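All protein chains but one are shown in place.
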Amino acid sequence: MSKRRSDWQTRPQARIRKWFQQGFTALDDEIINQISQQTIQQPEVSQMMEAQREAMDTRRYERSLALERLERHELQAWVRTRGRKAIGRVYVALALAMAVLMIFFLLETVAHMPRFGDPNAPVTNEVTERYITRGVEETGAVNIVAGMILDYRAFDTLGESTVLFIAASAVLILLRIDRRKDGTPVQELIAAESDDRHYEPRADRILQGSVMVLTPIILLFGIYIILNGHLSPGGGFSGGAIISAGLILYLDAFGFDKAGRFFTYKTFAWVSFFSLSFYALAKAYSFYMGANGLPSGIPLGTPGAILSGGLIMPLNIAVGMVVSCTMYIFYALFRKGGL
Amino acid sequence: MSLVHNFPFFSILLCMVAGIFSSMLKKEAAKWVTLSVSLGVLVLSAFTLHLTLGLDDNYPFMMGHVPAPWGNEIRIGRLEALMATGVSAVLFLSLIAGFYHAPAFVSEQKTNLYCIMVDLALAAVLVLIYTNDLFTVYVFIEIMTIASCALVVVRQNGHTLVAITRYMIMHLFGSGLLLLGIAMLYGITGHLLMEPLGIAVRQLVLTGQYNGPLTVVIALITAGLAIKSAMFPFHGWAPDTYAFAPPLSSAILSGIISKAYIFVMIKFFYRVVGMELIISQQVHQFLFICGVAGMIIASVLAISQRDIRRMIAYSSVAQIGYVYMGLGMGNTAGVEAAVFQMLVHATVKSVLFLSTYELINVSGDRKRFRYLHGAGYRNVPAGIVFTFAAMSMVGIPFTGGFIVKLNLAISGMAFGGWVRALVLIALAMSTLLNAVYFLHTVVSIYRRPTQELVYPAVDPMPRYAAAAMLASLLLIVYLGVGSEPILQVIETGLKTFS
Amino acid sequence: MSFVHIILLGMLIVCALAVSLTRHLLTSLIVYMAYSLIMAVIWMLMESPDLAITEAAVGAGITSILFFVTLKKIRAIREEGSHEQAEK
Partner (left out) sequence: MLQLLYENLEQTVAVILFGIGFTILLLQRNLIRKIIGLNIMDTAIYLFLASMGYISGRKAPIVVDGVTEVSAYINPIPAGLVLTGIVVSVSFTGILLALTVRLYRRYNTLDIDVIALLAKGEDA
């Protein structure tokens, strides 16, 4: 640990040069050799069995066990022999042939598709006509795309927000490190945090100064795009992504301690919970009313004004919050497995 | 429109909202919510089934305030209601039988995340069963893919991680093909809803316009769905995923989720392109060949496995082969048998995975056959359930599997020549192979255990879990004895499909 | 179809090929980022500003950030291993 820190502080140029020269190619080559060399030098397994669960989680142990078995099955020998290369070549040839064949068939199809930019193509039909000619009066949104995805085809968009939510949950399952019941962190979390501290940049005047200027502008721009989603290009998804980019920039410059003051795991959970349930319930209301032929009673406002479009603006805000929280938590989970 | 007409929509909404709420709940509460959601969906679907049995045709439900070619809609008929009822019943029983061993594979703080996945997977399955829009199909297939990935990966050992990486790569490739197909279909027709699409496609066939792209579209969408439902040559991801996932997840994945893809495919064939075009383009023969090959080759592979879970996973691939064989015959009787097989397989396979877990558990968590000796005595209910489920797989009379084989054979007899011969040979061979590996397993779980092996004492399975498994057993027997009304519902339901 | 349009489409193919042919992982990530930006410009030319904004923010922005943080994490794990070796 200490060695790494001194390395970082004393010889940054050397580190950067090494990084540029070697890059990540080493990952590609001769990996088996590397791993086996590392594993031979691993410490004794029995010393690490303090708490059994944590020890089982330790990858060193798993890796050494795996390698022992590998040697026993002589798989490693097989890896080194030509068998793998021969199979690899056949596989490569087959895959290339398949890809070429597929491209050929698809190109053949493309040649018979409707012409690009043709105003009489089959896609220009009564559906498009109604969206364009009556979209503004039916949805109240000047941006027809926003009106289409949040009103005519809102069910897809509900599904899409659910995709984001479920993806965030899946990444939480994969990367979040569990706490103990009494709140004390497990060993893995401590390791991840110290690890993260090493790779987080030091307090950097230039970076922090520019972030202080940039973050508010980025956040404002994101909010502008969300709020104007029904009037101009953009909407919840792009605006949310921009906001999350601003948050990530702030996190990178100031670290988890400062960012944790306004954004914790609880913030994520509550914000995404509220916006998604608002979204689902609002849409459920309008679906129910629509399907049963009842008037929804939501005023559409004058098209073009900021307060128009019925439910579209609140929905855009909800989507924006879900997207920004999801993207931010992706980043935080990748860095240290939690907020 | 009465309140009951809204029930399918309510069931979808219930699952989605429960999934969102589960993110804020504690472990036990989330479990209870998931259980009650599956029960609620079961009740709602049963009411819908009752309603649709009284209607002559299916009815649309607008998802929004504009009608079909412009807005989104779901379409409810008796076949859809039957599938939804079956799926939610199977899920409910599996959850009761399988939830109690959740602590063994998912940590306490992640239990509510697991419940989110179950809820949203059910929501996606329901949407795929009911929906009438191809792009909605794509979006919810993606939800289902993510949900099943997370269901598997709650147990994070090397095997599940590798299996799920393979799973994701294959499934994303499948989604890519599916989306490309949908994009092309949109490009040549200008519609996304199934009814207008069907009309437009028939128009194209009549005028002879864009027929080349249409063939490619059918090929792309069929291939995408076939990859996702583990049809035989594309089954590469399936055995490892099913074998190494937690038992409850395997039950959900192989029992319920893989059926939704096939249901979408049947819907696509009937409602969008029409079965006549499928037959004239020879797509059904491809499915038929793949189904037959899968039935035999996957069974042979199952025999060669030493791990009981992998054996069951391979048998799952073989059973999907039955579905594709029925679908590939192209006549109504064949498709009917295929749909019935989907119901039977959902019930049997989920209970098979869960009872296998119990047998492994009483044998000291060892999966090889020689350690399983005597497991049927150590856990009596699981042994009985496993034996009966295996009998249904083989196709003993009075079980669902028998009716499936009978119907497949009858619909095969309608053909002459090589199709009839192939159907009969495939059924006979597959029955024989099934008998070989399932009887071998049943014999080995009732064999006297070897002396030197010591089996650790484990907590007995809770009573409610045993009761749920026995209830699934009753369902299997019901499918075998009282199959006539169900087959009738399927037959009349398929007529309203096109 | 304008000349710029054709050049951009050509560059897309070049970028896609470069992703798999470059030696360094970091390089291919940066090439992929360029690919996304070109895609955003193409969508702007195809009169779909909604898509252009989203692709620039999500495809070129967030996706690339996720890729970079993954690479950083992987480097962290790798260096941890090599330092343990050195300390022993």
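Order of writing sets the labels: A, B and C. Residues in every chain begin at 1.
What we mean here is this: a contact is a pair of C-beta atoms (placed from the backbone, for glycine too) under 8 Å apart; a residue touches a chain by one contact, two chains touch by 3 or more.
The shown structure was predicted, so the numbers you read here are calculated from the model rather than taken from an experiment.
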Going by the touch rule at the top, give the shown chains the omitted chain contacts. A, B, C
Determine which one of A:I103, A:I190, A:I217 or A:L281 touches the chain that has been left out. A:I103
Using the touch definition up top, pick the residue from B:L44, B:M144 or B:L179 that touches the left-out chain. B:L179
Mind listing the chain C residues that contact the chain we can't see here? 1, 6, 9, 12-13, 16-17, 19-20, 25, 28-29, 32, 35-36, 39, 42-43, 46-51, 54-55, 58-59, 62-63, 66-67, 70-71, 73-74, 77-78, 81
For chain B, the residues touching the chain missing from this view: 135, 139, 142, 146, 149, 153, 156-159, 161-162, 164-165, 168-169, 172-173, 176, 179-180, 183-184, 186-187, 192, 244, 307, 367
Touch list for chain A against the chain that is not drawn: 27-28, 31-32, 34-35, 38, 59, 62-63, 65-70, 72-73, 75, 79, 84, 92, 95-96, 98-100, 102-103, 106-108, 110-119, 121, 123-124, 127-129, 131-136, 142-145, 148-149, 153, 156-157, 159-160, 163-164, 166-168, 170-171, 174-175, 231-233, 235, 237, 303, 323, 330, 333-334
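Please note the rule applied: only the chains that are shown with their structure count from here on.
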Sort the chain pairs by how many C-beta pairs are in contact and tell me the top one. A-B
Taking the mean of the C-alpha atoms as each chain's centre, how many Å separate chain A from chain B? 29
Express in whole angstrom the distance between the two chain centres, defined as the mean CA positions of chain B and chain C. 38
Going by residue number, chain C touches two or more other chains at none
Can you pull out the residues of chain A that are in contact with at least two other chains? none
Can you tell me which positions in chain B touch chain A when the two form their complex? 1, 6, 9, 13, 16-17, 19-21, 23-24, 61-66, 69-72, 107-110, 113-114, 116-117, 120, 123, 127, 133, 135-136, 139-140, 142-143, 146-147, 149-150, 153-154, 156, 158, 180, 184, 186-191, 200, 210, 212-213, 216
Of all residues in chain A, which touch chain B in the complex? 62, 66, 105-106, 108-109, 112-114, 121-128, 130-131, 138, 151-156, 158-160, 162-163, 165-167, 169-170, 172-174, 176, 178-179, 181, 269-270, 272-273, 276-277, 280-281, 284, 286-293, 296
Within their complex, chain C touches chain A through residues 1, 23-27, 49-50, 52-54, 56-58, 61-62, 65-66, 69-76, 78-83, 85-88
